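Below is one structure. I have some questions about it.
Excluded from the complex is one protein chain; the other protein chains are retained at their positions.
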Amino acid sequence: MPSHDPAALRTYSYLGPRGTFTEAALAQVPDATGQNWRSVNSVPEALADVTSGVSDGAVIAVENSIDGGVSAAQDALATTPGLRIVGEYLVAVDFSLVARKGTRLEDVRVINGHPVAYAQSRIWIDANLPGHGHIPATSNVAAAANLLENELADAAIAPPSITEHYDLDVLAEHIGDNRNAVTRFALVTRDRRIPEPTGADKTSLVAELPVDQPGALLDMLEQFSTRGVNMTMIQSRPIGDALGRYRFVIDLDGHIRDERVADALMGVHRFSPHVRFLGSYPRADKKPIRFDPRYDDDVYIEARDWLRGLISSEPGADD
Amino acid sequence: MPSHDPAALRTYSYLGPRGTFTEAALAQVPDATGQNWRSVNSVPEALADVTSGVSDGAVIAVENSIDGGVSAAQDALATTPGLRIVGEYLVAVDFSLVARKGTRLEDVRVINGHPVAYAQSRIWIDANLPGHGHIPATSNVAAAANLLENELADAAIAPPSITEHYDLDVLAEHIGDNRNAVTRFALVTRDRRIPEPTGADKTSLVAELPVDQPGALLDMLEQFSTRGVNMTMIQSRPIGDALGRYRFVIDLDGHIRDERVADALMGVHRFSPHVRFLGSYPRADKKPIRFDPRYDDDVYIEARDWLRGLISSEPGADD
Amino acid sequence: MPSHDPAALRTYSYLGPRGTFTEAALAQVPDATGQNWRSVNSVPEALADVTSGVSDGAVIAVENSIDGGVSAAQDALATTPGLRIVGEYLVAVDFSLVARKGTRLEDVRVINGHPVAYAQSRIWIDANLPGHGHIPATSNVAAAANLLENELADAAIAPPSITEHYDLDVLAEHIGDNRNAVTRFALVTRDRRIPEPTGADKTSLVAELPVDQPGALLDMLEQFSTRGVNMTMIQSRPIGDALGRYRFVIDLDGHIRDERVADALMGVHRFSPHVRFLGSYPRADKKPIRFDPRYDDDVYIEARDWLRGLISSEPGADD
Partner (left out) sequence: MPSHDPAALRTYSYLGPRGTFTEAALAQVPDATGQNWRSVNSVPEALADVTSGVSDGAVIAVENSIDGGVSAAQDALATTPGLRIVGEYLVAVDFSLVARKGTRLEDVRVINGHPVAYAQSRIWIDANLPGHGHIPATSNVAAAANLLENELADAAIAPPSITEHYDLDVLAEHIGDNRNAVTRFALVTRDRRIPEPTGADKTSLVAELPVDQPGALLDMLEQFSTRGVNMTMIQSRPIGDALGRYRFVIDLDGHIRDERVADALMGVHRFSPHVRFLGSYPRADKKPIRFDPRYDDDVYIEARDWLRGLISSEPGADD
């Protein structure tokens, strides 16, 4: 259990309350063990804590989240200056249907649950509870907690760990449509020191495209492909000032200290009217990055030396 | 006002209740005037109505929605066979803060509203109602309606038209952060007949990328660029079977009967393990498509004739 | 030995006189056996014979020729309407130093030889005949024949087969710098029937680039790469109307009846202000073409059927 003594401890904000998938992600952060964990109500709030200095770090869902908020997280990262991702963590997504003590499945008429969790459990719910009603909750943990506060709903969709925190019965386990579902979380800080390269790193950035330039997305992606840099994720997000204008949230294989990644970042910086580096950090799965040897650091260094030799007129540079 | 006589009328499903932005979009559909309008609780429900034959059409938000559900809409379109987009409509997004008769702004402690609408009105709300609480609603209209049913909230975020349907006071107008916000809606049917080309058309598709092929996204986008076809939107959506696998929802300038669009669609079909054509339909803004004359239909027809001449050994084909 | 009876026989023009590498290529053409072989003095003359109907076919060097004339051949193919390549043949390039009977190597002061053959034998010649002089000849066979007509030169660079035709001594064999040198020849006709596909075919074309369009060459090459069509040769040749304007002579893997090649040819036709199809014909090395299965004919046919189904509104096309 994390300590909650605020004195001299570091503080980490997370989408609470206790029992959320986000808290499960925070529990994976080694530096957070025994520190102050601060439960907040939304991703923007968690990031605001970091920006303002209330917290030292925040854990937020950044991909395929069930707790919701991924788009919000990406938009917040894209627009909030000074934030950096320093780690990523994976949490398997799994749902139980829980109810007040003594409730039977056949008694359930109304279900409480976050809209995303509800949507992702529809196959089981529709098959087992035809004719049920749904009340949306701000989080699945809130849905479960509400069962003990009022009788608006008969059951709640919640993470399996919920019974560690609330005195509820489990009516059914593993009710999610997709048994392999995983949510990816990021640890965000305002510390500008970049974690050391490990050989199994990821780099995240946000870039806007030049206006009114057909093929601009293609041009931007070529900045990566011509340097042998692999993209693991791309998300377009509306910039919000007009329909049809997007920024792209991109994850790359490799670390900013890898020559090919640094060169690609410079390429995007020259190209994009607005680009933000979100961080280089170890991959959650610790899989070493593989890339064509022709994009090795040595090849970059050799090319730079060759160019310097040419420009300085040293003999032998290209003979 | 739409008629609600179900006899011999066509039925259109929309995310209700009455007063939503989605209803405002449906009001723009000429064929829907005087027909049966069916209010439903979610985008999947609206699409299920079309698939099952309960409705003839459904209007759903597909981009930058405030009513929420855009990701859900894109996922549903990507995975539900037999659906086609036959029209698009734009609705300006505008919010009022409404309350029960007699409420003063300074009395407002708790606000009800859809989480997206709430997020998009935070600047005004934080400035004018510091210390307020927020209760999430399934829709902004529901938030407004709830004011008359219980006293959980003091005010609601709602579309300006809400006062046509509910007896409420307007405490503030235009409280959204972005004055130019617009939501794009699609009219979806199961009719496979494609609307005639108008010269100002859009084509929508969903395509998956081949697995484990670096540069695959680049290759797919080149299918468009080598035919001079402009992309107006691209959205990546996780396929859901594993982290890191995406499908792309894409809008193109032009109609499937335009040679360059047809050729690009065939190129994507050859390339992608799974591609779905979602429809060709008139643009909401009716702006004629502009493209390089070297991608004109005539150029395609001429190239095809040239090739046929060569293969059939007709004299003169390339002289 | 080819027959030289002109009655009712087909006529083939080649760069003569007898004994040239070009004649060795002609000897590989099955249909030419026992037909009329017509020795001419230049590649343009050989092609003019075909155009005018004097000959049924002509064999010309098209790559890495020692007899010279490759640029001329490519320019002639690019600009002469009505010509088609129907076959290709390879001849190993090998040189002997020959002289009048009784000449000793140490007596050689002046060498006659085609400038290209001379240039390609310089290593051996400079090592063994320092201080020699060189007289250029129109062909190596002419150089050898001249030895018997006048005493301007003491020795000649010639193909090994020269001693079958002329009574000369061989002073040295294999004097070429590169032991693996090979020249590629094309059989050119004015017959517009394209040889049947064999699975090991090559397609040749000539294309100009649009004027003043940066990246135009890249755009043209993408016409091939987006269809998985491999280029085996590209030669730029000045168009001749102004410095900096080029046409490109290109060889592709595959046959015009292969869907991917046909599609790429149409792509180039749409793109290029001037493109000429020079022919599809069996490769000299008979190596079957390998390509990514995603560019198979079936994949093209399937894509076309899919598109037709969509446009004709047939049910099931993309479900």
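Letters A, B and C mark the chains as written, and numbering starts fresh at 1 in each.
In this text, a contact is a pair of C-beta atoms (placed from the backbone, for glycine too) under 8 Å apart; a residue touches a chain by one contact, two chains touch by 3 or more.
Keep in mind that what you see is a predicted model, and the values were worked out from it rather than measured.
When the full complex is examined, the chain removed from view is found to touch A, C. Touch with the chain that is not drawn comes from one residue among C:Asp94, C:Asp191, C:Glu222 or C:Asp305, which is C:Glu222.
Touch with the chain that is not drawn comes from one residue among A:Leu105, A:Ile123 or A:Leu307, which is A:Leu307. Annotation: of C:Asp49, C:Glu63, C:Glu208 or C:Asp258, C:Glu63 touches the absent chain (contact as defined above). One chain is missing from the display, and on subunit A it is touched by residues 81-82, 192-194, 210, 219, 222-223, 226, 256-257, 262, 265-267, 269-271, 275-277, 294-295, 299-300, 302-304, 306-307, 310-311, 313-315, 317-319. Listed by residue number, the positions of subunit C touching the unshown chain are 44, 63-64, 68, 71-72, 90, 115, 119, 122, 136-138, 178, 180-182, 184, 214-215, 217-218, 221-222, 225, 230-236, 238, 240-244, 246.
We adopt the following convention: only the chains that are shown with their structure count from here on.
Taken together, the touching pairs link the chains end to end in a line with two free ends.
If you average the CA atoms of subunit A and of subunit B, the two centres end up 26 Å from each other. Annotation for subunit A: no residues touch 2 or more other chains.
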